[in-house]
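Here it is, the structure in full.
Every protein chain of the complex appears in place save one, which is left out.
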C-alpha cells in the first residue's frame, strides 16, 4: 500500500492528534503518502479530504481535540453512505484507512471491512469502553482531569456536614468513575456495572459521619443517573447537604498525558505497519503492555469491554 | 500587643493558609505570639484555640483550603455569642484578632470591633465581592480553575452545533464570570450586574452560527440562575444542543496561584503591623497595587464592591 | 486609520497570542483591517505580511508562544532597516503598527515613531522589566511556572541536609525571582537589584539548620550569576549538598494565566482605540489597575522599571 487515509470519529478524546501525527510520520518514514479526512465519516462521504505533510502534524502532539475534527454520522450505517465513502477513497487513490474513535467509529470501520475495504481501527475515546484493549486513547487524560477536580473539592474544609456528588462521564462503562474514585479516595463509587440502593448510600454517609468524617465524596457515572436526580433521591432520605458537580465536556479536553501520547503514537505507527503489509479489517489494542490486533468483525461481534472491578472492591476496603 | 489570634471563616478560599502563615511568621519576627482558632467564630466561642509555632505553618503555603478549618456560624450575630468569644480571647490573653474571610466574617469582626475588641479583617473569598479591595485572596486561583475548565471544553471539536453553558460561582458578584469569560474568550457572559433576556442570548447564538461558529460558550454566574434552568429556557426557544457544566465546589480548591499567595502574604504581614501598633477595627485591601486600610465599620456600612464592567464591554467587542 | 499592522518581537511570552487576537477582533469591530507581520521586525523588512481574519485568531487565546512568530533583529537599529520597514508598511497601505514585545521591540517602535510612523508599543515579556507598566504580558504566567517547579522541589522530603538553588530568568530585573520567591516561601532570594555576599548566604543556611530546617531553597535570578557557579561558590565554603535546577526556556512557555490573557486583551483593544484616533508614538501600560499610555520616546529615555522591593523585605521577615 502506498497511500492511506486517516480520520477521527465520534466524541473526540485527548491524544487523537498524537495518533494522527504518528500515522502521518510513520507513513512518510515508510515512503507512503497520507490523506487526512475532516469530520470523520461525514467528511469521508463528502470528500473533505486533503494530503497531509510532515508540517501539518507539527506542534499538535500536545493538543486536545482533533485537528481533523470529528463528527457523529449515523447515516454511515447505510449501504449508500458506505459505498459513497469507498468511492471517495478510490477517487483519491487511497488504498487503506485508519479510523480513530469509539464504538460508532469501529462500526464504520467494520462496515467498510465487510465491503472489502482495508480499515484499521484505533480505540480513541475517554470512556475506555472499547473491547480488545486495556486502555483507549484519552482515558488516562480524562481520569486525571476528573482527579484534579476531586482534589480541589477535597481541599474545601469546613466544619459543616457536606456530601459532594460528582457526576462523571461513562454512559455504559464505569471506568472513569472507578479509576478516578480510587485515585482520589472517594468514599463511594457508583457505576452501571454494580447495583446500588440509595438507602445503602445514605447509611454509608451516616457511618462515615459517626467515624468523624464531615465530608463524603461520591463519584457517580452518568450512565447510572444524573447528578441532580441522585442528589434529590439522597435528600429525600435525609438532609445530607448535597452539592453537585457536573464536569460534562470538561472531561473530553485538555493536553493529553504522557501515557495517552505514547499509546497513541504506538497505535498510530502500528496501524501503518499493518496497512503497509496490506492487512486490514483489524483493530489495535493494548493488552498486557503489548500492542495487539484483533479482527474487527470478531471484536464487535464477540468481545465485550469489562472494567477492572477489583478496583471497586479495593476502594470499598481502603476508602471508608 | 504581644499576643494575637487568627481565624478563617466562611467559605474557604485558596490562599487562606498563606495568609495565616504570614500572620504567624510576621508576628514571631516581631516578637509576638500567635494563637490559631479552629473552625472560625464557632471555634472562637467554643474555645478551640491553640498556640501556633513556626513549624505549624511550614509546608502549608501551597495548600488549598485552610488548616484552621472554617465554618459558617450565624449565631455569632448575637450579643451572647460575641461576648462569649471575647471571653475566650481574654482567657487566652489574646489581645487582638485577625479574621480572614468573606462578607460574613467581616460582620463578625465588625461586631467585635463595636464591642471594643481590636480586629483586623482580611478579604478571603473566591468571589471577589468584598468592598474596599480590588482583589480578594482566592479570586485569582478561582478564575484560573474556571479558565482551565473552559479551555478543556474549547478543545472539544466536532462538526455539531453545540452550546456549552458553564455555571460558575458568584451569588451576588459577576467577577469570576467576567474575568474567566474574557480570559477564555467566552461568547457570552451572564452576570447579576447586567440584565439579559433569553431571546437576546438565542439571537446571539444564531448570529454566531451564521458567521460559521459551531460552538458557543456561555459563562453564567450562579447568582443569575442555575445552569440547568438556563439550558431549559434556551431549549424552549430552539434546539441549541445545550450541554451544561456545573463546576461547583471545584472552584474553591486548588493550590493558590502566585498572585494569591503574594497577596495573602502581604495581607497577613500587614495585619500584624497594625495590631502591633495597637490598631484595630480595620480591614485591609489592595487598592491600585498598594495595601490600604479602611475602617471596618465604614466599609460594611458605606462601601460596595463593584466589578470591572469594562471587561463586560471588552468581551462583547472581541469575542463575538 | 483604516488598516493597521501587528507584530510580536523579541523573546516570546505567554499572552502574546491573546494580545494579537484582541488587536484583530477589536479592529474588525471598529471596521478596520488588520495585517499580521511574521517574525517581528525581520519579517517587516522582508515584507512577510498577510491579512488577518477573525478566523486566524480563533482558538489561539490559550496558546503559549506567538503564532506570528518572533525574532530578534538587531539590524532594525539602522536607518536603512527602518526605512525599508516603512516602505513595506506603505506598500500594504498599513497606516499604523502595534508592536508587542520587550525592550528591544520598544526601541524598534521608538525608531519608527521618530520617523513619523505611528506605532503603539505593548509590553510583552516574561521579565516584567518594561518601564511604564506595573505588569507585562507573560509575567504572571512565568511566575506561576516557576512556582510550580518550586512546589515540586519542596515536596521532596528526606532527612538529608540539602540546599536547592533554582536559577530563574531575569537578566536585569529580579521580578520573577521576587514574586516566585515570596509565593513559594523560598528561604533566600538573590536578585540583581540587591547585593549579596556568599558568606551571608552560607550563614543563613546554617542558621536555618540550627532552627531545625533540613532544606533551604534559594531562588537566584540569572542576572546575578549562573546556578552552577553559585553552587560552586557555596560548596567552597562548606558542603551544603547543593542541587541546582536551571529552568531555562521552560519559563517562556505554557498556556497564559487568566490575568495575562485579560491584560493582553485590554492592551490589544486599547492599542486599536489609539490608532483609530490616529494617535501613535505611545506605549501602553497597566498602572494602578488602569490602562495608561506614555509617550514611547519619553518612556525609553526617562523612565526606568523598578521591581517591588517591599516583597524582598517581606520575604526576609516571613520565610526564615
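We just call them A, B and C in the order they show up, numbering each chain from 1.
Here is the rule we go by: contacts are C-beta pairs under 8 Å (C-beta built on N, C-alpha and C of every residue); 3 or more make two chains touch, one makes a residue touch a chain.
Not measured: the values here are computed from a predicted model.
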| Looking at the whole complex, which visible chains does the left-out chain touch? | A, C
| field | Contact partner of the left-out chain, one of A:182, A:205, A:246 or A:300 | value | A:182
| Mind pulling the chain C residues that touch the left-out chain? | 11-12, 14, 39-40, 42-43, 63-67, 69-72, 145, 149, 151-160, 164, 227-228, 243-254
| Residue-wise, where is chain A in contact with the chain that is not depicted? | 21-22, 25-26, 29, 54-55, 59, 61-62, 134, 140, 143-144, 147, 151, 154, 179-180, 182-185, 211-212, 255, 257-259, 261-262, 265-266, 268-269, 288-289, 310-311, 314, 317-319
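Keep this in mind: only the chains that are shown with their structure count from here on.
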| task | Based on the touch definition given at the start, go ahead and assign the chain network to line, ring, star, complete or other. | result | line
| Distance from chain C to chain B - Cα centre to Cα centre, in angstrom | 28
| task | Could you give the separation in Å between the centres of chain A and chain C, each centre being the mean of its C-alpha atoms? | result | 38
| said: Report the inter-centroid distance (CA atoms only) between chain A and chain B in whole Å. | reply: 35
| field | Interface hub residues of chain B, defined as touching at least two other chains | value | 151, 154
